[in-house]
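Just one protein chain is left out here, and the rest sit where they should.
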Amino acid sequence: MSAPSENIQPIAVVPRSTPLLIRHAPYFIGAAIVVALAASASFDGYILNILMQATTFAIAVFGLSVVLGLCGQINLAQAAFFGFGAYAVAIGTADYQISYWLCLAAGCVMALLAGALLGMSTLRLGGHYLAMVTISFQQIVTLVMINAIWLTHGPDGVGKIGRPALFQSSQSYLAFSVAMLALVGYFVWHLPQTRLGRAMRAVRDNELAAGVAGIDVFRTKIYAFAICAVLGGLGGGLFAGGFAYVSPDQFSFAESIVFLTMSLLGGVASPIGSAIGTGLLILIPEWLRFLKSVPGLYLAIYGLSVILIIRYMPDGIWGFVTAGLDRFRRKARVPDAGLPLILAPAKTGGEMVLEVTGLAKHFGGLKAVDDVDIAVRRGGVHALIGPNGSGKTTTLNVLSGLYQATAGKVLLDGTDVTTMPPHLRAAAGLGRTFQNIRLFRSMSALENVVIGAERPGNTLIGKGSEAELTLRAMSALSFVGLGPRANELISSFSYGHQRLIEIARALAANPTLLLLDEPAAGLNSSEKLELHELLKRIAAQGLTILIIDHDMTLVSEAAQHITVLNFGRRIADGESMAVLRHPDVVSAYLGTD
Amino acid sequence: MDLALQLLFTGIGIGAVYALVALGFVLIFRATNVVNFAQGEFSMVAAYLMVVFAVDLALPYWLSFLLSLAGMALLGAVFNLGVYYPLRHRTFLPVIIATIGASILMANSVLAIYGPQPQVLEGWFETPGIQLGPVYLDSQYLLIIAATATLVAFQYWFFEHTLVGKKLQATSQDKEMASLLGISVSTMIMVTFIYSAVLGGLAGILVAPILFVSIQMGSTIALKAFAATIIGGFGDVTGAIIGGLSLGIIETFGAAYVSVPYKDAFAFLVLVLFLVFRPQGIFGERVAEKA
Partner (left out) sequence: MKLTRREFAAGLAAGVTAPYLIGSARAQGATIKIGMCAPITGPAAEAGKYATGGAKLAVDAINKAGGVLGKQIELIVEDDQTTNPGIVLAFSKLAAQPDIVGFLGSIRSTQVHAMAPDVMKLGKPVMFGGTDPNLTKLGNPWLFRFRPNDSFSGRVIADYGVKTLGKKKWAVLHSTDAFGTAGGKALTEALGKLDTTIAIDQGYANQSQDFTPVVLAIKQSGADILGSYFTFENDLGIFARQLRQLGVTIPWVGSPSIVNVTALKLAGPALYGTYGVADYAEESSEASKAFGKAYRDAYKVAPDNQSSWPYDAVMVLAQAIKNAGSTDPQKIREAIIAIKKYPGAEGEYNFDDKGDGLHGYNIVKNEKGNIVFDKHIDFND
């Protein structure tokens, strides 16, 4: 394929992929066989109960693999969400004779709402705080289940829970539950490859970079939490129908810990791991029943195994197995190099792409940035320099929304972005890289760049289909010279190449303005030359760049315009050569006596 | 008024127990950035050790007390080596899970060894309490309040005026810097675990005469102590004390004037309110995110 001439919009040849449903047919055939097996094999009551428990628990544990495995957020209240579904079905069918399906749906909706609300109130905190809030929520739910006797029958629990007319026998109900498990499993298995799933992984790997790449971090976390809760509710609803009786102690904090352990034991990263973990943690205590002659012994062994598994199988059993299998796995084919990269920065504003006026950022009494004006002309390379601690990086962080400005105004291509969070600035056309590289380390180079290409407002990805995104990302990777290594994990790249991937991620988004935070830091001299060449090629496409760097050679050669900061204030601004000769600048860099 | 005074005393007493356990949480959290979910089990194990020494072996109370605390020091060391240390370079999540595993292991090992019957441990004093005007002061609660006050004073002296204390502080503030200064970080973490286990054990021994010695005694206290830790601001010693005391008081008054069955909910409601409106706790400072 020959490169099309500059001014003809290339017609992207998007490789047509086989429809997902056909590619994933083996999964559905396998699932159908398992469902048929569950429906036809003859189980005794004990096995049936165990399978029923394992199936419904697994659905809830799948939820954890989304919130914990994909999105990296902890949830110690999964049993409470499980209880929402279970009690909705129980109370609805037993007390009010409402249709099972309606109750199941209601339970899922309640779990969803509770999960979303809980998430909204606390997901900004994360870490230990999230752990505490979810524990508290769990405790309160348990207390309400016990004490709101008018609704929940209190500790008596609810009996005579109905099942749908279609699945009256335990065996058919089990088959139905297994079918639901298979559907949920498909969803959870496929999720990481979707836009939302990629966003969750990005948030887990690096929240700041995710925000700057245009991902709404907060909303992504809430989605993950809500999905987790809804799967908990679904599992609980199925559980209630399966056992025909529910009571508060089945949804206690201890059960939440069991769910969490199931998820970690099997491997939090994949639904297969969740299924394995669930199966084992239901079966192991059953197998160890022979130890019952000494009370406590088997739970002690259970506790010990948890410690050992965490220590020796950090990625769970499935992670352990896949690590072994990976060596034999066929390397996935690297996608075509794609077309030459096109950059088409938006041009809605005037001559200035970025207009910063009176910008200030104070930390308590410290004025890190104070009353700074910057105007970046469209199509040029503008440098922001200054000695260490002069406020350059703080300025960049305020510009990209990581810090809220104390005062001042930021106009990006005519839009006021002063109060916007990072992902909205990205949507408005801002791209950036970080001084200490922030890539999504569990992903391949290609996936990293695809996340960049997915930026809301990117006009060069057509409808945003998987194929179009891949094409765009490959163009960007090829542009920085790493196309052939697209499928490798970030950890296998050198420092300099990681920097290039970060730039490719920003370029794939087709930004209006690119902020580069010390791109030359840590590079050797030949890499610096390559970087210089790259900047020229980017600038040649008309993309405006605002660069921070210490390397005066790079700055003086690349930039047409320079702004100099010292002690948080602007001390010089103008055409490169003039600024560099400015006496204040010279003294700031060399020191005055 | 008499009623309120009596409630206040009980609230402070039970709050002091939460505070003692919360102190252990805080110390470990400051040193390792990890929440130790097995902290409550330290209290439970220590109470059982007391039963072994003071009741079963009929040793003098003071000797049993010292032996139990020595046992707790050993347990703290083993806990560090077996649970925390191998995972020290991993994220907080696997460590949390490992401590949960350790808590299940400890509780059920004691169950396997000692059986399920709750045990009786006599208090330190012969007299059960004093009637002071309208208020009855339980001698064991008085002891707990005094012990908590003493420990706070000791802690302050220890961290501000001893070399080990200063080293511990340096370690908890900046591990890299501390190791550059020649402080052995792993030793300091070991010391922290030992000290926390002893502290948790002390709480267990003090509270055992009131709550009896049972397998579940640790987990119920620990959850509240945990809440106290958050309310006080994670990683702040004074905060943990204030958090524990206020939780005890809120709970007791809540039970008296609002609802007894929902008593446990008050602690968690207060906690959630704090997390939503003042996540840094009473004393904590909001930590800015670094780009």
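As written, the chain order gives the labels A and B, with residue 1 at the start of each chain.
As a convention for this text, a residue touches a chain if its C-beta (ideal position, glycine included) is under 8 Å from a C-beta of that chain, and two chains touch if they have at least 3 such contacts.
This one's a predicted model, so the numbers in the text were calculated from it and none came from an experiment.
Novice: Just name the one of A:272, A:359, A:417 or A:430 that touches the chain not displayed here.
Specialist: Here the residue in touch with the unshown chain is A:272.
Novice: I need the residue numbers on chain A that touch the omitted chain, in ascending order.
Specialist: So the residues of chain A touching the missing chain come out as 24, 26-27, 29-31, 33-34, 37-38, 44-51, 53-54, 143, 146-147, 149, 154-157, 159-160, 178, 182, 185, 189, 243-245, 247, 249-250, 271-272, 275-276, 278-279, 283, 286-287, 289, 292, 295-296, 298-299, 318, 325, 329-330, 332.
Novice: Which parts of chain B are in contact with the chain that was left out?
Specialist: Residues touching the hidden chain, for chain B, are 3, 6-7, 10, 14, 17, 108, 111, 115-118, 120, 128-129, 136, 138, 210-212, 214-216, 220-221, 252-253, 255-256, 260-264.
Please note the rule applied: only the chains that are shown with their structure count from here on.
Novice: Where the centres are mean C-alpha positions, what is the separation of chain A from chain B, in Å?
Specialist: Measuring from centre to centre gives 36 Å for this pair.
Novice: Quick one: in the complex, what on chain A touches chain B?
Specialist: Per the touch definition, chain A meets chain B at residues 68, 74, 121-122, 125, 127-129, 131-133, 135-137, 139-140, 143, 146-147, 208, 253, 257, 260-261, 264, 294-300, 302-307, 310-311, 314, 363, 393, 397, 402-403, 434.
Novice: Which residues of chain B touch chain A in the complex?
Specialist: Its residues touching chain A are 35, 82-83, 86-87, 90, 92-94, 96-98, 100-112, 115-116, 215, 223, 226-227, 230, 234, 261-262, 264-265, 268-269, 271-272, 275-276, 279, 288-289, 291.
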